[in-house]
Structures are given as C-alpha cells and as structure tokens.
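Encoded as structure tokens, the structure appears first; notes follow it.
Note that one protein chain is taken out, while the other chains of the complex remain in position.
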Amino acid sequence: MIYSLILRVAVRLLVPLLLLFAMFMMLRGHNLPGGGFVGGLVAASAFVLYALAAGVTRAREVLYVDPQTLLGLGLACAYGAGLLALALGKPFLTGLWLHPHLPLIGDFHLGSALLFDLGVMLVVVGTVLLMVFSVEDRLPGLVEE
Amino acid sequence: MELIISVVCGALLAASFYLLMRRNLLRFVIGLIILGNAVNLLIFAMGRLTRARPPVIPKGQKVLEGAYANPLPQALILTAIVISFGLLAFTLVLVYRNFAANQTIESDEVRGSEPSDTLDVYDETKRLPA
Amino acid sequence: MLFAVLGIFLGAALSPLVVRVSRQAAGWILGLLPLGVFVFFARQLPAIAHGETVRQSVPWLPSFNTPLSFYLDGLSLLFALLVTGIGTLIVVYAGGYLQHHEQLGRFYVQLLSFMGAMLGLVLADNIFVFFIFFELTSLTSYLLIGFYHSEEESRVAARKALVVTGGGGLALLGGLLLLGQVTGTLEFSQMLSMGATVQSHPYYLAIFILVCAGAFTKSAQFPFHFWLPAAMAGPTPVSAYLHSATMVKAGVFLLARLSPVLGGTAVWEGTLGIVGGFTMLMSAWLALRYTDLKQILAYTTVMVLGLLTMLLGVGGEEAITAMVTFTVVHALYKGGLFMMAGSVDHETGTRNVRELGGLREAMPWTMAGAVATGLSMAGIPPLFGFIGKEMTYEAALHAESFGMLLLGVSVLSNVALVGAGLVVGLKPFIGERKGAFTREPHEAPVSMWLGPLVLGVLGLAFGVYPALIDHSLLQAAQTGILQESHELHLALWHGFSPALMASLVTFALGFAVYAAWETIQESGGMAALGTAFGEVPGRVFERGLYGLARFSQGITTLFQNGRFRWYLFAIFTSLIVLVGGGLAFEAQLGWPTFEGEVAYYEAALAGLIVLSAIVAVRTQGRFIAILALSVGGYGVALIYLLFGAPDLAMTQFAIETLTLILLVIVIIHLPGIEGEDSLGVQVRDGAVALGCGALYTIIMSTIVDVPLDRRVSEYLAGNSYTEALGHNVVNVILVDFRGIDTMGEITVLTIAALGVYVLMRMPRRIAHEKEPEEEAEENETAD
Partner (left out) sequence: MNTLLVLPIMVPAITGMAALLARNYPRVQRALSVLGATVMLGVGGALVYQVQSHGILAAQMGNWPAPFGITLVADHFSAALIAVSGFVGLAVAIYALAAIDETRERFGFHILFHLLLMGINGAFITGDIFNMYVWFEVLLIASFALLVLGNDREQLDGAVKYVGINLVSSASFLTAIGLLYGLTGTLNLADLSQSMQPVREAGLGPAIAMLFLIGFGIKAALFPLYYWLPASYHTPPAPIAAIFAGLLTKVGIYSLIRVFTLLFPNPGGYTQAVLLVVAGATMLLGVFGALVQRHILRLLAFLVISAMGYVVMGLGFFTTLGLAGAIFYVLQDVPVKTTLFLIGGLMERETGTTNLSKMGGLYQHRPLLATMFIVPAFSLAGFPPFPGFWGKLTLLQAGVAQEQWTLVAVALVVGLLTLLAVAQVWGRAFWRPKEGELTVLDALNTRILTNGPVVVLALALFVLGCYAEPVFSFARTAAAHLTDTGPYVQAVLGG
C-alpha cells in the first residue's frame, strides 16, 4: 500500500517543497517563531517520507551523504560559528554580522548566528535520519522484500 | 493559573513516578515521557505565565513593550525538550534492544549484570578464603 | 638522619639489581648498607649519652604543618642501633637462607623497606611522619609474612597481621589526631613536656585508649597476641627481625615515647600493668605447649612484650632501667635464636624440638651461637639476660604498689622462660640424634651462623662487662623515656639482694620445668591453656571475618538486590524523606493565594492533561496508553501556545509526533502490558508517587506566590534586537545569549543518534566466561 503510485507521485512533489519550507523556517527563525530545530525536523520528515515512498535504499542514495556525515558537518558549523569569533580575537560565540544589501531582498543581516542555526538544522536532520535508518528494518514495509 | 499548573505538574510527576516503578519497561518509558512534560511545564510555570504575548519584537520596533511572556524559560525548555527527546529515543531503543537480547521487558528480570552470586566463603570451617 | 632513612629505601629499590648481579654475595653487599647506618648512629652515641638531643627537620608539607622531622634522643638511638645492627645480620643471613629462592630480589626490596620504615618510625618527630612509618611497617611486614604466598597458611597469617596491626594503626591515628588537637603541636619533642596539659584534658582517656589500641595490636598484647605466632609463616629471617628489633617493638616504642605525655596516671599504670602482666604470664607458659622451635620463640616474644609493657606501666627509675635493659637483652637473644632455628630447619628439614637432638657435632658454630643466646634467654649468669632478669625483679620490688604481685607474676613467667630457653637453646644440640632427618645435617654457611654467634658473643660481653653500654646507651634511653636523668649502673653481682633470691628460685623451678618439659607439655592443663589462649583468639578473629562477610552480604543484598524497581522506589522514598524533611524543617507554608482569572478552556485543558496521565497510568492496553500520552503531550503544547510560547508549542508538537512514531515502531515488536502488581504494591507505589507529586505542588505553589525577579529576561528582551539583531527573543537566546547551551544540546542529539545506531547496528558480542549452554542459548536469541 505504501508503494502506491499516488503516494510516490505526491512525494516527488512534496519533498522539494518540504525542503524549501525547512530552509524558510530556519532562516526566519531569528525573527519569527521557527529556527534551526524546527527546520531540521521538517527537512528530516521530507526524507522520511521519501523513504516511506521509495524505500530506504533510494532515500539513502538521494540523501547522498551519510547521516553521520551530516552530524559531523552540523557540529562543525555550530562549533565553527563559535570559533570564528575566537579567530577574530573576540570572545567565544560572539555574534558576527555582515550587512550586505541584496537586490531583491533588501537589507539583509548575515550573521554567525545563521551558521550556528544551519549547524543545528544539519544535526537535527542527521539525528532523525540516523535513528530512522538504524531502525529501518523494524519498520514494516520499509525494506523491500 | 500558575497554581493550576502547579497542581497539573504535581499530578503529572506523580503519574510518571508511579509508571517508572511499574514492572513493565514499556510503562517505564511512558513514565519517562510524562516526566519530561511535567518538568518542562514546571519550568514554564516558574517563569510565570503571560497570556498570548510571545516574546517576539514586532517589525520596526527595537524592544518589546508592555507585558510579554518570559522568554528565558522558553529557551530553557526548548533545550530541555530536545535533550529529553534524544535521551528518550535512546532509552526506547535500549529497552527494545534489551528485549531482543533477553526476551523480556519485565524489569524484575533485568538482572543479567547482577547475578545472585553466593558468597565465597568456606562454610564448613566458617572462614574467609585468603 | 633523613639520609640514613632514605638511603635504606634507596637500597631497597636497588636491591633487585644487586641480586641480579651477584646472587651469592647479595646478602653481604646489601648488608653494608645497614652496617653503614649503624656506624653512623653509633658515632652519635657519645653526644647523646651526654644528654644532647638532635632534631632535624626538612620542609615537606608546610601547608599541612608537617615537616619531615626527626628526633634523636637516647630512646630513638637505642632502637635505631637495634634496627640497623640486627638488621645487618639479618640481611646477611637472608642472603644465605634464601639464596636459591627465585624471588630473592623482591624479598630484599621488602625487607629493606621494612627496615627503613622501622628506622623512620623510631626516629620520627612529627606524629604524622611517625604514623606513616608505623603503617609502612604494617604494609611491608604484610608482604614479608606472606612471602611464601603459594601457601594458604601464609596468606591467612599475613592477612591476620595486616588487619590487626592496620586496624590498630587506624585507632592510633585517631589518638594521634586528638593528641595533636590537645597539645596544639604535631612534634613529639614538643609534646614531651606537656604531660600535665594532656592528662588534665577531657580527651585524655580517649587518647589513651586509642594509643593503647595501636600499641597493643602492634606489640601483640593480649587479646591481640594471636597474629604474632601466626606470622612465623613468613621466612625465618623475617621472623627473626620482626621479633627481635622491629615491628612488634614499635608498639612498645610508642608507649615508651609517649610515656612522659600519657604515663604516670592510675589508668596508665593499671592498664599497662594488667595487660602486660597477663600477657607475660599467659604466653610464657603457652610457649611450653609447643614443639615447633619458631612457635616456642614466638610465644616467648609475646611474653617479653608483655613484660616490657608491664614495666612501662609500672614506671619509675627501676622499671624503666629494667625495660631498656630487657629490650636490648631480648633483641640480642631473640634475633640469634630465630636465626638458629632457621639454620636448623634449613639444614635438617624440621623445626620440631622433639625430633631434634645431637646436632652439636654437625653444626658447631650454630650451636655456639644458640647456646649463648639460649642461656641469655634463660637468664643464666654471666649472660646479659641474667642482668635483665635481675633488673626486672628489682623493679617489681621497688614498685609503689602491688610489688609482691608483680614479683610473683615475673618469677612465674621467668620460670617458664628458663625452661623455654633451655629447650630452644640446648635441646637440639645435646643428647642423641633422633629420628631421620629429611637431609643429612651439616653446618650452615658462614652467613647463617655469623648472626647468632655475633649476638651470642654480645650477650656474653654485655653480661660480663655491662659498662660497655649501661652508662652510655641505656642511660640515655632511660632519660629519653623518663625525661629526667638518673645514674644507671648495671652489674652482674648485686650482693645478696631479694632479687637474687628470686632468681635462684626461678632457676630451680626453671630447671625442673626443663627436665619435665615433655610431661608438662602433654598435660591437660597445658592443652587447655593452648586451646584457650593459643587457638581460640585466632579462631575468633577468623570467625569474625567470616561473620563480617556474611553480614556484608546480607546488607548488600538488602540494598543492591538487582531489582530495578526497588532501586527507583528507594530513590523516590528518599526524595519524600529528604525534601519533605527540608520543608518541615524550615518552610513556612500557608494556603497559596489564588489570584487572577482562569478561562474555562484553560481549566479544561489542564483537566485534560491530568486525565490523559491518569488514563496512561491505569490502562492495560499499550496503544491506549500511547494515545493518552499523545493527548497529554499535545495538551502541553497548547498550553505553551496559549501562554505566548509559539516556538515551544511548535517544537513540542513536532517532538511529540516524532516520539509517537518512534514508540509505535518499537512497540509493535514488544509484548503488551500484561499483569498488574498486587494491590498492596500498587498502593505502596501510588502513595510514594503521590507524595512526591504533592511535595512538588506545595513547593511550586509557594514559589508562584512570590513575584519573579525578571531583570535577566528584561535584559535579554531589551538587547535582542539592538545587540543581537533578532526579533525573536527566544531564538536569539538559543543561538546567541545562551548559544553554548544549544551547542551542548546538538551534541546530545548527535550522541543519542550514534547511540541508537550502536544499539541497533552493532553486532552482539558474546561476553567472556559464559557456560557453553548459556552461550548456545545466547546465539539462538541473538538476532
């Protein structure tokens, strides 16, 4: 039932949308409810949905990197955001900001906090996916017979 | 309202403690989930309650004006929720894994690490071996 | 002095090397070390004899007020000379005795450390330095007594010695701490003049009891004497050293050292006199019960220790004269006799006196040493032992009270000692050869007969010409104990004094005992004595250890019973007791005031959450439980939403869903929730859980009555946009104000994911040491 055509098609459309939504949640988090954590959950659920529709093997292929690598990268981003300040001689985790003027969006604050939030998001995605992939063979119907 | 939340917290804690002491490890896990909720609610109440005023600075303003919900406990709870999710997921899988290894989720039977060893003494001569 | 002690420890560290270089000569080479130290101390003698004292202090632990300080007066000099002098002979002797033992190197490490510890002990001025060396002698003697570690008997003996002396040591530590507290100083040399202060202090009795506990265990006083005869399970050089100059003398030394501080009171005199006297009498006769050379010697050591203790208790010029004299007497003969016993054992394969005899031709040098020391032990003139005995009788006669009783006890004990001395010193060599020895006896190597011979000759020399040491060494030692100087003069001939009469009686009875030794030994009275004092105390001790183990097991299984639920129950009960106690102790509880309005939907939400918890508690169906759980969780999310926490609500919602999915995935593989506990257990657990919950509610409702100090939150809200460029204060707190929390949080997530991965994916490993069937069963259940 999971491999029904409708679901597959729906998921094809849904996954990119969800990923986009996840990025949006993360980016707006600094100003409105949202943030890296919620964004990460949405992104992870996109992949979980994909796995439900197309199987874990496919999902792993689409993800391209191991969830563990995502975890490592996420930590690297978050730690890096803190260490960046140290490298510039400021206290650890001091917020650093660039204020570029982008043509379409207007004034934009690009800060180390964003990098930090990106790290959080990557870790959340990595965590959920690693957990789900670890228990994949306990999920009925997930692994192709 | 804080008072009501206090009572709710107490009730949730009591329910969770009771479930933690049950012999089925699944109920133990359920107890843990309730425990997490209860503790978060406790912190929330400790920050005092403010209705419908999220601590978000409106566009165009630089500071919050008037009454607003206490943001600090919210941040703490966010951290605590995520942490307890991590711990909970681990615990759940641990219980499952322990079931796979021992074929039991009865907590009374979880004693592979604490076998009931007899004492190592010479009972006939009533001496301790050296 | 510091270098003398350190030098010996250094020698200990190097000794395996020496053994490796030359096994044959190791004893002789290593013997040079204590010999050198002996010479060093001997050269101090003239100055000390003139009443000088030397104090040396090296900063060590200034923040603990403990320098590495040493104090040399007559008392410590006497013991230092014994430790190093006899030590030299023992080291040489051991080289021969254990020449072919594969662990000779380790033996020397332990023996020399033992020597260093004993030397440090007698020289120490600081009480903690003293204590360190005191315990170090316990530790090193433990290793030495257990040297033949493959025999269970040795291990039991070593354990006995360690526990008894170590336990005494701990009591002593308590005493010393109190003493330091009372006197305000940690140096013996400064305490010596504070006797009056200490004795009038309310702690005096406690100090006295604790110090005595330390000294009596170490010096094998009744009822702790049993470890010493057992300790002969160690190699003979160890026994010789342990009995003559070290370890057991530490307790006596301690009492002597502290007698100016603690001595002279009625309780001191009474306790030391009674315990010492009883120990002396009991063990002297007990010695006659046994046929093993070393065991006989061991009990006579206990006897002498009792005597020394008793003399310290009696106090006064005569008693202390006798005490210092007898210390030297005993060290000389006991060291020699033990070495002799070892040689005989070594060469004939037996130590049983009844099987020994007629060795005079085969082992002439050994015999010479044995006879000289044996006769000194028996107190036969003109040997030094005679003087020692005379002085004892003099002391008894001069005692202020109970003089005749003391004399009687002394004479009775010495009668047995005469018999034992003759049995040990003469019997193996005279008469005819008996029985078949396991090997053909012949003379021991020179390293092994040198010691007894030197000690025998010294016993003779001091006896004939006591002026060799009386004015110098003994008088200085006496001064050290009494803290006042008396002329000390020893002589073989005192004229026809009552003491001489007592001696004559002693001889007469003693020879009779010797003649009738075999009969006495087999008599029923001796058997009863042997059981009552020779075996029972040791057995009681071992039985005590057994009882301790049983008790420990009982109490451990009571608490650590392997039942997870019980552990949690205990923890929640403690929570009630401790937190409830805390509330009862201090809190002023009143009825909380109920302010503010509550919308009906809020109250309903609260009710729903509680209801869902109740359902989760009561239900037997696992899916119903999960459903209830989710309802509760979403309810909490709604509360967050209602009270201005959309981020929280969102997260709670997401997490709740994720948890639900995880739960379902896992639960379908698990059996259902079947069976409930008995009603009693439910009520018990329910009461505890409700109690905990009630405590929380009480505390919370008390707190919410107090207005919250919101300065931190206000700062955060105030700076969120201006400084951290974010409108959402909560998110700014997470990524900026308290970013390091979030760093920790994502680390937790990472590890949790890795943990789940380990749990689910890592292949099962079979634990070590499983029974084969169990292993097979494991394999079946493994996935």
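Quick notes on this one:
Just so it is clear, A, B and C label the chains in written order, and each chain counts residues from 1 on its own.
Basically, contacts are C-beta pairs under 8 Å (C-beta built on N, C-alpha and C of every residue); 3 or more make two chains touch, one makes a residue touch a chain.
Note that the structure is predicted; figures quoted are calculated from it, not measured.
One chain is not depicted; across the entire complex it touches A, B, C.
Across C:L2, C:A25, C:A42 or C:L173, the single residue that touches the chain missing here is C:L173. Annotation: of C:F38, C:F114 or C:Y142, C:Y142 touches the absent chain (contact as defined above). Taking the complete complex into account, C:L568 is the one of C:L568, C:A613, C:I626 or C:V688 that touches the chain left out.
For chain C, the residues touching the absent chain in the complete assembly are 60-64, 106, 128, 131-132, 135-136, 139, 142, 146, 149-150, 152, 155, 158-159, 162-163, 166-167, 170-171, 173-174, 177-178, 180-181, 545, 548-549, 551-553, 555-556, 559-560, 562, 564, 567-568, 570-571, 574-575, 578-579, 581-583, 585-589, 695-696, 699-700, 702-704, 706, 708-713, 715-716, 719, 736-741, 743-745, 747-748, 750-752, 754-755, 757-759, 761-769, 778. In the full complex, chain B contacts the hidden chain through residues 20, 25, 28, 32, 35-36, 39, 42-43, 45-48, 72-73, 76, 79-80, 83, 86-87, 90-91, 94-95, 97-98, 101-102, 107, 110-114, 117, 119-120, 128-130. In the full complex, the hidden chain is touched by chain A at residues 68-69, 71-73, 75-76, 79, 82-83, 85-86, 90-95.
Just so we're on the same page, only the chains that are shown with their structure count from here on.
With each centre defined as the average position of its C-alpha atoms, the distance from chain A to chain C rounds to 62 Å.
Among the residues of chain C, those touching two or more other chains are numbered 646-647, 651, 658, 662, 666, 669, 727-728, 730, 734, 742, 749, 752-753, 756, 759-760. Taken residue by residue, chain B touches two or more other chains at 54, 56, 59, 78, 82, 86, 89, 93, 96, whereas all remaining positions touch fewer.
On chain C, the positions that touch chain A within their shared complex are 646-647, 650-651, 654, 658, 662, 665-666, 668-669, 723-728, 730-732, 734-736, 739-740, 742-743, 746-747, 749-750, 752-754, 756-757, 759-761. Within the complex formed with chain A, the residues of chain B that make contact are 54, 56, 59, 78, 82, 86, 89, 93, 96. Of all residues in chain B, only 1-24, 26-27, 29-30, 33-34, 37, 40-42, 44-59, 61-64, 68-72, 74-79, 81-83, 85-90, 92-97, 99-103, 105, 107-108, 110-111, 114-116, 119, 121-122, 126-130 touch chain C in the complex they form.
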